[in-house]
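Missing here is one protein chain; the remaining ones are kept as they sit in the complex.
Let's turn to chain A:
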Amino acid sequence: MRCYLSTSSILHSWFVKLTNVTQVNTEAGIPKHTRKRNYPLTYEQRQFPKLIGHTKTWNTFNTSNLRDGKRKAEIVRDDLFLRQFIYGTWHSLFASELIIKRRHNMIILSGLVTRTIHPRRMYFLIGYTEEILSALLKTPVKMEIQTIDSKDDVIFTYW
């Protein structure tokens, strides 16, 4: 995703305090309006984090946070690794966030993928990710992706 907002790690430090509006008055997950109102947002990005649970669901489904749920930390660590791995292996092909579902000991990955590469290469990528992730995480990993023509198909509004 194109990084629009400039971020700096020295917003609040003991020797420098920035006061410019675009860097100080920021809130996680909510972009600021552009002057020309042409910054594209998907449906997921337009539902700001306070609407999670209302018009937006989570991107992972597992039982670690239920009462007597096990393996909280390991599932978070695996999720972070999976996202980095998939976004790095499928070079700018994913048009949506990766959705990770855990059923029994299986991990099922789904998302929207653009059809910029040849289908034969896509089949290879699916097989490669399933094999290598199953070997790394020691659980069966399956990919159930849906393809779309281009990234313009997921644009919901302009911000």
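Worth pointing out:
Note that in this section a contact is a pair of C-beta atoms (placed from the backbone, for glycine too) under 8 Å apart; a residue touches a chain by one contact, two chains touch by 3 or more; residues count from 1.
The rule is short, and it goes like this: contacts and distances are computed from a predicted model.
Considering only "Small ribosomal subunit protein uS10m", "Auxin-induced protein", "AP-1 complex subunit gamma" or "Hemoglobin subunit beta", the record for the omitted chain gives "Small ribosomal subunit protein uS10m", by its UniProt protein name. Although one chain is not drawn, the whole complex shows that of A:Lys32, A:Arg103 or A:Arg121 it is A:Arg103 that touches it.
Interface note for the absent chain: among A:Thr34, A:Thr63, A:Thr89 or A:Thr157, the touching residue is A:Thr63.
One chain of the complex is left out; on chain A, the residues touching it are 12, 61-63, 65-69, 101-104, 108.
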